[in-house]
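Removed: one protein chain of the complex. Kept in place: all other protein chains.
In order of appearance the chains are A, B and C, and numbering begins at 1 in each one.
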Amino acid sequence: MSISKYSTFAVIGGDKRQLYTAKSIADDGYCVTIGGFDSVSLNNSLKNEDAATAALNSSIIILPLPAVKNGNILNAPFSDEFIYFDDRLINAVAGKKIFCGMKNKLLSAVPALDKDLVYDYLEREELAVQNAVATAEGALEIAMRQYDGTVNHSRCLVCGYGRIGKVLSQMLKGLGADVTVSARKKSDLAWISLSGYRAIHTDDLKEYSGFDLIFNTIPSMIFDSVVLAHTAVDAIVIDLASLPGGVDFAAARRLGITAFQALSLPGKAAPKTAGEIIKNTIYNMLEEDNR
Amino acid sequence: MSISKYSTFAVIGGDKRQLYTAKSIADDGYCVTIGGFDSVSLNNSLKNEDAATAALNSSIIILPLPAVKNGNILNAPFSDEFIYFDDRLINAVAGKKIFCGMKNKLLSAVPALDKDLVYDYLEREELAVQNAVATAEGALEIAMRQYDGTVNHSRCLVCGYGRIGKVLSQMLKGLGADVTVSARKKSDLAWISLSGYRAIHTDDLKEYSGFDLIFNTIPSMIFDSVVLAHTAVDAIVIDLASLPGGVDFAAARRLGITAFQALSLPGKAAPKTAGEIIKNTIYNMLEEDNR
Amino acid sequence: MSISKYSTFAVIGGDKRQLYTAKSIADDGYCVTIGGFDSVSLNNSLKNEDAATAALNSSIIILPLPAVKNGNILNAPFSDEFIYFDDRLINAVAGKKIFCGMKNKLLSAVPALDKDLVYDYLEREELAVQNAVATAEGALEIAMRQYDGTVNHSRCLVCGYGRIGKVLSQMLKGLGADVTVSARKKSDLAWISLSGYRAIHTDDLKEYSGFDLIFNTIPSMIFDSVVLAHTAVDAIVIDLASLPGGVDFAAARRLGITAFQALSLPGKAAPKTAGEIIKNTIYNMLEEDNR
Partner (left out) sequence: MSISKYSTFAVIGGDKRQLYTAKSIADDGYCVTIGGFDSVSLNNSLKNEDAATAALNSSIIILPLPAVKNGNILNAPFSDEFIYFDDRLINAVAGKKIFCGMKNKLLSAVPALDKDLVYDYLEREELAVQNAVATAEGALEIAMRQYDGTVNHSRCLVCGYGRIGKVLSQMLKGLGADVTVSARKKSDLAWISLSGYRAIHTDDLKEYSGFDLIFNTIPSMIFDSVVLAHTAVDAIVIDLASLPGGVDFAAARRLGITAFQALSLPGKAAPKTAGEIIKNTIYNMLEEDNR
């Protein structure tokens, strides 16, 4: 680890995730100041300051994802007041490394920032991989709550074999479900089969039925009314794909199919883990930068 | 399968589980009449009759667990009125096989029944084994809802290696948790270790700490204030043991430890599966009886 | 651990397993002398003495399984000469705890021994559980060597769900095989099913076919010519049951079915692990005895 032990961190804005990021950094022995968390606490000793003071105190700045909303207003849902990214805050972060999600949005809202010092943890592959776990578990939690049977021995369909599809299939199998996974690439179908799942081609979905639980991870319209009518009649459908999603929810309603759109699961279902993932990713970026 | 295809079933009283038992038997092609389900439906074609009519129509009677409450009142939470196990109902079931849970309670409340025709599915080992799955998943659902992190990579302690302990440990491992299991018998400790969990002796619990999630399955006071103070300070504790349970909840409150008593999980978390388990067990009993 | 740190061990007779028992005890920091190992070495510093000298040097005596063969001759295949359990050896072990396998055989061959000081590690449940792992892996090794396909995706039948059946099924599933397990008890069939295997009744074996690999663990004649002809035509059959076994090998030959009798696999396939299991079991017995 090549992070200087003299590093001090400001975690400014964000939700429970960022609070856990702050707590986890503090648990590693670093000095951490938080800003924009008036109305929430983790029952620990993190000191909440106003944003500029927190930034002034620290050598490294951590902002949420996205960092700003509605122009230059900091994304700080737990702050009692709006926090503007004004000159005082700009001066407080000047010359310091800033870590945030969706850095282009921040840079266009606050052009005075030095773009060479703004890092985007959301672009990192290892964050996406780890977030897939939190998303998969969030999906399982929804399935367990909504489905009247057990996941064990249920017939599950996972549509798509990207990061989330891979982790979710493995967890479903770990619970003893009967897992079918759809993909398009021949090599993905080979992986699916050798991992112990039934492999089907995504184009052939409507030829299969009898599922109890269907999870979509593909962000394009897969479950239109025709596919829903064939595949999902007795199933609960959970759409994990980022917007616009892959399920025709209006059609599902018409067909009497229970369907859920599950967005931003890591932050909702597992803010502690989501916060620790952000921390790990920032550590990785600091290390690489110091090499 | 040696169940006569002319068998007809009455499912009288009970909650959503019994309704799923009825639906599952009907899906197998048998004629099923339900009784005592005025205010709930599974959106299927099961015909709800008054209890005696349902019994008269059928050759096999299925009652809930327990079958009666407060003397000879049928346990029928979805009935709009009390259903008494009166002479009319007694006559309607006369000479027919009756399947119920806790048969001694029924026989002492309704002594007119022929005890040789009353069968107790709750005494069957295979029902207990299958219910352990529904209990374990119910416990996982609570853990996922309450814990701010993911079960994946969490540090879990499962106390006791009976049916529920075995299934729960396997599921936690299937989700990628770091699993420790406590038991007392040397051979259980050997099984625990070779299944890939850390094995510890239940008497030594208080020497271990750092758990995120603790599941107790032992129905005697294991987690008293001393053990809680050592083992559970940063953990969520879920007590799955039947009453009186194994956790000192008052001590947990004093220590600021989040603890849950989770009873009757199969019926709550997975009524469909719980109902199918009852059906499977009754089928087994019918088969054995016919041999 | 309540074994006195002043304990000294003599490991006398036996094969590679006992040598690994000795090595593993020495690695724990105890003083160990071996006897009866003239012609084999583990390339370590264990000192080989004649049996009586080894015993005289030590406070605890470890003998092999069985301890004697052909009357009072020590079971010492790696000794250049016969070692008789004569008066000199009897005097050397007098008053000391003796651990062996099949203690009754030893006591009847050497009646001068104090039977209250002779302990049988082979009777211990935890040894049997751990040995099941070594047996299962030995069976896998045979299967891999003999079968022209991969275990992954092969269709496997495990007959019997005792210790070896349980471990072997889990390992086959861990390699990605398609696993069917036969048993007789309803509760075993429930366990088999919820563990993710196909459950079939042992009496119905001959109704199933299409297996690539068949493992028998039941020590009675299960695979007679009729069952073999139906179940095993394209399969390799591996009989793991202790003698007399459960496969009609003559019938297998007539039918052109490849069949193997695999006995004493722990010592053959994994002497290191088998030796460590013996050590762990002896430690457990010493601890319990000292309480």
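Throughout what follows, a residue touches a chain if its C-beta (ideal position, glycine included) is under 8 Å from a C-beta of that chain, and two chains touch if they have at least 3 such contacts.
Because the structure is predicted, anything quoted here is derived from the model rather than measured.
Every shown chain that the unseen chain touches in the whole complex is listed here: A, B, C. Of the listed residues C:67, C:151, C:232 or C:262, the one in contact with the hidden chain in the full complex is C:151. Across A:112, A:194, A:233 or A:250, the residue that sits in touch with the chain not pictured is A:194.
Of B:13, B:64, B:176 or B:246, it is B:176 that touches the chain left out of the display.
Residue positions on chain C in contact with the hidden chain: 16, 20, 133-134, 137, 140-141, 144-145, 147-153, 171, 173-176, 269-273, 276, in rising order. As for the chain not pictured, it touches chain A at residues 124-126, 128-130, 132-133, 167, 170, 185-187, 189-191, 194-195, 284. Listed for chain B, the residues touching the missing chain in the whole complex are 152-153, 176, 193-196.
Everything that follows uses one rule, which is that only the chains that are shown with their structure count from here on.
In this structure chain A contacts its sequence twin chain B using mostly the same residue numbers, the overlap exceeding half. As a whole-number value, the distance joining the C-alpha centres of chain B and chain C reads 38 Å.
Centre-to-centre separation between chain A and chain C, using Cα means, comes to 50 Å. Chain A and chain B have centres, each the mean of its CA atoms, that are 35 Å apart. The multi-chain contact residues of chain B, meaning those touching 2 or more other chains, are 133.
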